[in-house]
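Every protein chain except one is present and positioned as in the full complex.
Up next, subunit A:
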């Protein structure tokens, strides 16, 4: 019976995702963006961007290979994963299916936990599929440029795994945002706005007022840290700390959501 185990609710969440078409569109978007990113990264690796900027690492370096195969996947996919998570929660309010969801499970925080678990798995699935895309697109472009495909590059496979993990955690962050902000449009716009505008500005502003130490705790930088263990160029957190910080953002938002929003009247 459903009273003790979270498994039935998680199964229900998978069925909710798979029985509408949104996830398909988001997955296609993630794969296409990731492949473009990988192709561009592979095409321009090692080239001098001009204007006195230093050249990016060449295709003979592990950094470049990791960037083409793993980082491209993350930067092409995480926003779609975030939206998948947000809509996983806000869609219930938008279409009022939250009524039957809470009738099936009147203990509302369990619903949020089940959503997090299901979406974490979906996010990882997105990451793996998009990774297949970046490997394909990246390998084609690298092959055309006549360089070694670099599948044996140092720390490539662990980095890929961490990139998948990072995407999965961003999906969970999406659930957190959706739990706190029930309105779908507002939640998505706010998330994109914060990620693409506020965070970069904040990064710049904090650095300008000598609060650099704060910068690495911002969500996007935390996820970069997760994927770039031993990165010495930038002052990132340890990779595992970065992962925990990102997870913490998701859990914090969801916790706030449970406390402030989910318990509210549903009418």
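Note that in this section contacts are C-beta pairs under 8 Å (C-beta built on N, C-alpha and C of every residue); 3 or more make two chains touch, one makes a residue touch a chain; residues count from 1.
Here is the rule we use: contacts and distances are computed from a predicted model.
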{"item": "From \"Bidirectional hydrogenase complex protein HoxU\", \"ATP-binding cassette domain-containing protein\", \"Tryptophan synthase alpha chain\" or \"Xanthine dehydrogenase small subunit\", the hidden chain's UniProt protein name", "value": "\"ATP-binding cassette domain-containing protein\""}
{"item": "Contact residue for the chain not shown (choose from A:67, A:101, A:184 or A:224)", "value": "A:101"}
{"item": "Touch list for subunit A against the chain that is not drawn", "value": "1-3, 8-9, 11-12, 15-16, 19-22, 91, 95-107, 263, 265-267"}
